[in-house]
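Missing here: one protein chain of the complex. Every other protein chain is in place.
Labels run A and B following the written order; every chain starts at residue 1.
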Amino acid sequence: MSDNVLVITEHLEGEPTEISFELIALGRRLAAELGGQVEVLVAGDGAAAMADRFGGADTVLVVDDARLDGFDPEGHPRVAAAVVEARTPKVVLVPYTSEGMDVASELAARTNLPLVSYCKDVRATDGLAATCQLYAGKIEADVEVEGDRAVFAVLSGAASAADGMGGGAGTVETVDVEVDLPGRVQALGFTQPEAGDVDITAQDVLVVVGRGIESEDNIAEAEELAEALGGAVAASRPVVDQGWLPKTRQVGKSGLTVKPKVYLALGVSGAPEHVEGMRDAATIIAVNTDPQAPIFGVAHYGWVGDLFDLVPELLERVES
Amino acid sequence: MKIAVLLRPVPDPVEELELSDDGTDLDRDFLGYVLNEFDDHALEEALLLKDETGAEVSVWALGTADEVDQILYTALAKGADRACKLGDDLGALDSRAQATLFADALGDEAPDLILTGVQAADELVGQVAVLVASALDLPHVEVVVGTEPVDGGIRVTKEFWGGITGDYQVALPAVLGIQAAREAPRYVAVSRVRQAQQEGNLEERDVTAPDPAPGVKVVEMRIPEAGEGAEMIEGDEAAAADAIVEILRRAGVA
Partner (left out) sequence: MAWAAEEVGREVFLGFSAVSIGLFYGLAALAIATFLGGFFLRARKYGRGRKVGRVTLRSILSGLEKVATQRTVAKGDPYVGVAHFLVFWGFVVLLIGTTIIAIDEDVIRVILGKPEWQFWKGTFYVVYALAMDLFGIGFVVGVLMLAFRRRRRPARLDYRRVDLDEGDYDRSGYSLDDKVFLGLLLFLGVSGFLLEGFRIAAVDFPPFEKVSVAGWLVGTITAGWGPVANDWARLATWWVHGLAALGFVAYIPYSKAMHIVDDVVALMVTDEDSAKALPPVDDPTRPGYVSLDSFAWVELLEMDACTKCGRCHEVCPARASGAPLSPRDLILDLREYADATADIPLWYGTGAEPAHRDATEVAGGVIGTDTLWACTTCMACMAVCPVGIEHVPTIVQLRRRLVDLGDVEPGLQKAFQALGRGGNSFGKSAKQRPRWTKGLDFEITDVRAEPVEYLWFVGDYASFDPRAAEVTQTVARLLHDAGVSFGIGYESERNAGNDVRRAGEEGLFELLRDHNLEWLREAQFSRIVTTDPHSLNTLRHEYPLDTDVIHYTQLLDALVSSGALRLGRLEGKATYHDPCYLGRYVEEFEAPRSLIRATGLELVEMGRCRENSFCCGAGGGRIWMDDTGLDERPAENRIREAVALGDDVRFFVVACPKDMVMYSDAVKTTGYEDRLEVVDIAQLLERARATVGAAVG
């Protein structure tokens, strides 16, 4: 067993995702704590071409296998497990994402390593430990690993992506792993969402509506406010699921990540999956009737009250 | 086609959570449980597949909460063909233990498709969907938002991020972690659930809770300070509006 940290990176259509770099940054800190190195795994058809993106890693392990088309829910976990068996890292970091969910649990089962999910922070100073978010962000748990190796499924925002883009040796190593790929899951292709009228990632101001908006009708008021502020309306998942706004307006884990100057959250509870998409906004203002809403944990400013009372007051002041 | 749906009770998200005396777990004495929202979607997807293909739908739950009986009867009332309760009074189990028990029970059952929710609120040590798949050496796809039965398998749509989805053809048997069913979970009248309760068609099997897998120990749980990050604005909506407009000005947008 080495003292290394292995980061399982993820990519979509030839582009590594931002969370991959966040994990590399986290990995660098952990590796320092452990006295080891940061290795990253890039696996997939065409992985070799992405290898030079990972300057934050000490070693870039490339598994360029044509059988791994796009993201393979069967192949990728098996490849990751094989690499872990081969490299015996102390710590494995997997992004807590759609791809990561297929990878982490199977990887842990195959390698018989303990798995800690929903990590917002990982520490290796005195044994392996993590802080996890459970129950939709209502509970934080400090967790210790009994043993000296573990897999951590990490939420976005645990570290800064910029810190993970450089500072490593970046040595590329092609890895040959014997992996049995039964091919029971065949990729049929990706679908991009319909181009929406508005690109919420390009806005300075976002007025974001959550469940608290209560009905499709009420969104018009939010739109009026957004317009008055020179921005656009975005939404959390429940609103999009209802069909009240298109998917292109969704902020969060399965939606888009945004970093506007101002993020005004109206009736958004702030579940971790949503927060993931907006935690880096410059100024976050949250309005919710529930003083326990997790959104207040990430917002810069908060008001406990009824958005339906507030919005007309805001409109009055802003439109004048 | 035989479809098995795994149903799990989770603490009612509406309730305020309280911690146990030693601070390492929730205070479960007065905790109310409800069916995990994603498992409800998994059940709905299974019932839609049943409507389409005449599949047999069985629902499975571990006896980890009093509400489990009600959850199973509700599933029967909605149209599930069989309901199986594994164990009774098992107490809280981590996701790995749950997965082990499910996998053991399903091993003999050999369903063509196992559906459950993409995640549940208490899966600290891994997703039950994938852990069950690993235990049974079955392929799995997580974050599924649509299924379509086809010859020789099932086509599924997996959601990535930013609205991007990927389609996959999956050979059966397989495990799917459902994010959202094609339609909102159907309603079933209380009187039908009561009828199911009276008919009492619950298969009950004894299982013993496995020893907790060594590896992960919760040292402390806490409720994050409300607004520990945020500077809270006081006053009524007029005062709040004034304050927010000021913040907007400082941010350069108003």
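The criterion applied here is as follows: a residue touches a chain if its C-beta (ideal position, glycine included) is under 8 Å from a C-beta of that chain, and two chains touch if they have at least 3 such contacts.
Here the structure is a predicted model, which is why all the values come from computation and not from measurement.
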item: Full-complex contact with the absent chain, from B:Ala110, B:Val150, B:Ala184 or B:Val219; value: B:Ala184
item: Touch with the omitted chain, as defined above, among B:Ile3, B:Val193, B:Met221 or B:Leu248; value: B:Val193
item: On chain B, residues whose C-beta touches the chain left out of the figure; value: 12, 14-16, 32, 34, 184, 186-195
item: Positions on chain A contacted by the hidden chain, ascending; value: 215-217, 306, 312
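Operating definition for what follows: only the chains that are shown with their structure count from here on.
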item: Residues of chain B that touch chain A when the two form their complex; value: 10-11, 13, 16-17, 26, 118-119, 121-127, 129-131, 133-135, 139-143, 155, 158-171, 174, 177, 179-180, 213-233, 236-238, 240-245, 247-248, 251-254
item: Contact set on chain A toward chain B in their complex; value: 12, 17, 70-71, 73-74, 97-99, 101-102, 104-106, 108-110, 113-118, 129, 132, 134-147, 150, 182, 184-193, 204-205, 229-231, 241, 247-248, 250, 253-257, 261-262, 264, 282-287, 291-294, 296-306, 309-310, 313-314, 316-318
